[in-house]
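Only one protein chain is missing from this complex, and each of the others stays in its spot.
Letters A and B mark the chains as written, and numbering starts fresh at 1 in each.
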Amino acid sequence: MDMFLAAVATVFEPANIAILLASTAAGIVIGAIPGLTVTMAIALAVPLTITMPLTPSLLMLLGLYGAGIYGGSISAVLINTPGTPASAATSIDGYELAKQGKALKALKMALIASFYGGLFSVVLLVVIAPQLAAFALKFGPAEICSLLIFALTIVAVLSGDTIIKGLLAAAIGMLIATIGADPMLSVPRFTFGVYDLYDGLAYIPLLIGLFAIAEMLAQAEESFTTGAKLIDIKDIDKDANRLTRDDWRRSVVPMIRSGFLGSFVGMLPGLGAAIATFLGYAEAKRASKEPERFGKGAIEGVAASESANNAVTGSAMIPMLALAIPGDPPTAILLGALLIQGVTTGPLIFVNHPDVVYTVYVALFASLAFMGMVGWLALKPIVQVLKVPKVLLYPVILAMCAAGSYAIRNSIFDVFVMVGAGLLGYALRLFGVPVAPLLIAFILCPPLEESMRQALIKSQGSLMIFLNRPISAFFLLLALAAIVFTVRRQIKSHQALPSNI
Amino acid sequence: MSKFKIALAATTVAAALVFTVGAQAWEPTKPIKIVVGFAPGGGADLVARNLVASSQEFFPVPLVVVNKAGASGALAADFVKNEKADGLTLLVAGGSESTAVPNFQKVTYSLDDFRGVMRLIRQRVFLISKAGSGINSIADLKAKALANPGKLSYGSSGQGSIYHAVMLVTTRALGIEMQHVPYKGGAPMMAALLGGHIDITMGAPEETSAQLDSGQAIPIALPSETRYAAYKDAPTLMELGYNVYIENQKGLFAPAGTPDEVVQYLHDNFKKGMDSATWKAMAGKLSMETAYLNGDDFMAGVKSMSKAIGEAAAGLAK
Partner (left out) sequence: MNTDRVFGTAVCILALLFLTLAIPTIPDDWQHTAGTYYTVGPRMFPYIAGTLCLLLGLGVILHPEGHNKLSGLRIGKARRGVVASLGLTLGYVALLEVAGFTLSTIAALVLFFTVFGERRWYVIVPMAVGVAVITKFVFLKFFLLELPAGLFDLPI
């Protein structure tokens, strides 16, 4: 208890609070700018922490982490471009809400859900970190592979009315994902000797191309409706932007479920927030009594995806603290930063450095609280972006996207990838093919291929490894159930509505 | 200062040039780019940023770290090879991209496209097993692998990575067969080891100390010529009679054809940075094992390691 109070006292020193405030604000801004990612922000902040004491450096990195993941939802809602991959599912309903003049409402819900997701996973971390970490270790290649096969079934959910085109988009995503050195033997695939392609198409340029550049091209059809605002509403309508009792009723259960899902995905190594957010969104739609609301501005869609991605932030720290094995790239960098401070995580940390553990806990809670506060205060100013005329806004977004794509690897090649992805995204949109399934397949396939082939090395080619292991078999059954469920729903809706082609 | 120069003259043959041509023969007039083939925050990146922080005061121009991550460092090596040999673009080299990758893949560069400027640090590689797995030594590993041929597996950070190379050379020396399971980096490998999904993994001491110190994992041997201070109980493979010497090193390469006086200038001023208190403090915090070598010795070491790996890879192809 004394150590806990001591940790609270250090965290709330004025200098430390100032650092937390600054890093939270910076995190929100970085998260909101397409092309600048949380991982990059944390990586670049690490050298700054070398000369700092433990508490401020922890506050700085944790502030950036949580706020950055939330910040991604802002641009997802306002300009249909997820600021970080983790918010890709948020834009599906968030942007629809913005078009209806309810951007503020969507952002409020995104903030609340992010706060809840973060809080839930931090509580999990505090209460049962060691037990959960031991469970996470049971996930070997076969288990991860089956989990990812289950995750792939959400493609059908994301496809909406155009199920064949949705599946086609996923197949295209899978095809694009095979570009680059193969994950097991590093055999180059479709690289044609170009080194920039060895690690595959870079993820951020692809994402901002598919969303931001494609959106810009679509807006150009109307010549940015010369002078028109992004969303043509006279003023931000206060009443429409209040969170009503009905909104809460719809959102609470998906939010809680996403908290669980996000925490679960977060503690498994190598999956990350983008998979969590799609899974949370798809599960909300699958469980909903009115799935037809999704994709047309369902507030519960925003709640589900944002709760899931912030739930990753706390739970990714479970294996990091308890086993010194990070759950996602940002926590891998955090682990390195702790090492610089002379703190070695792992089972011994609870014995050797309980003070550090308490500082991490308090810092996590404090950074969440600040994310809530700074985020809430920033809501109204941020929405003013909508008042900038489109003709000015989109070219500026283009310049920032180009800068972000370039800066990740100092590569002009990636900027061309961004433009190419923009063309692809725009063309698919013209033919009515949804882009979200392409993105989720692109994210899921590399770890799927890796874990499947790792498992097949272990079993020397026998597929029984996926059925013999109980956790793996469980996820395969879930996947089967999801497919049966989708097919039945598809048949039902066709009976109800004779297809009108 | 004079003491420093004497020490330098003793270690560096080319130092004679400095005195005849004059130390001020060449000075950079534009920023010097230090290209890192890995992402910000990684080991190679931290070495570069530490070097910049401690050496900046000795240079009249800014030192800039440029991250060109990709293809296990080959992307950056290819980039630097094609830059002008004017001493303004340097590569952080000595790891996988220099010793291992060219033996497994077709690459557009070779070690002859570069010349060494200096070595900065070395990073040992440990063979690590899970506590309670019954593999506590190389002898245990050999016995168990011979009893279950091809059933034991090891993780590496990718086909053609330095870790893969270590196990290729080691299994060949031991006369055993093991399965190779590539992972994406050290963390998933350690998770797989602790979860019992693989039998052996590898890691640098500064990255695996959490698991080693808590007794979850055991360092069973290392392919270096001397033991490592913090884990004195782990024997070197050479002691055990297996002639295996592979480790990670990080140093600076310049494109081949960079004039001697330019390399000399860079070497001397970065050496001042390495001798500074800033470098020592940061290297201590990051558990970097500072290991200076001059450019020619560094390049010779890298070349001999690359040759050993090449022979093991050729053995695999048969």
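What we mean here is this: contacts are C-beta pairs under 8 Å (C-beta built on N, C-alpha and C of every residue); 3 or more make two chains touch, one makes a residue touch a chain.
Being a predicted model, the structure only gives us computed values, none of them experimental.
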Candidate in contact with the missing chain, chosen from B:Lys81, B:Lys130, B:His180 or B:Lys250: B:His180
Sole contact to the chain not displayed, among A:Ala134, A:Leu217, A:Leu243 or A:Leu348: A:Leu217
Touching the absent chain when the full complex is considered, from A:Met373, A:Ala403 or A:Leu480: A:Ala403
Touching residues on chain A - with respect to the absent chain: 36, 40-41, 44, 161-165, 167-168, 170-172, 174-175, 177-178, 182, 184-185, 187-190, 192, 213, 216-217, 220-224, 226-227, 389, 391-392, 394-396, 398-400, 402-403, 406-407, 410, 412, 415-416, 419, 422-423, 426, 429-432, 445, 449, 452-453, 456-457, 460-461, 501
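Rule of thumb we're sticking to: only the chains that are shown with their structure count from here on.
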Cα-centroid distance, chain A relative to chain B, in whole angstrom: 34
Footprint of chain A on chain B - complex, ascending: 39-41, 45-46, 49, 53, 66-72, 74-75, 78, 104-105, 108, 153, 158-160, 179-185, 187-188, 190-192, 194-197, 206, 209-211, 213-214, 216, 282, 285-287
Chain A - residues contacting chain B, complex: 40, 42-44, 46-47, 50, 136-141, 181, 183-186, 188, 193, 195-196, 198-199, 269-270, 319, 323-326, 332-333, 335-336, 339-342, 344-349, 409-411, 450, 454, 457-458
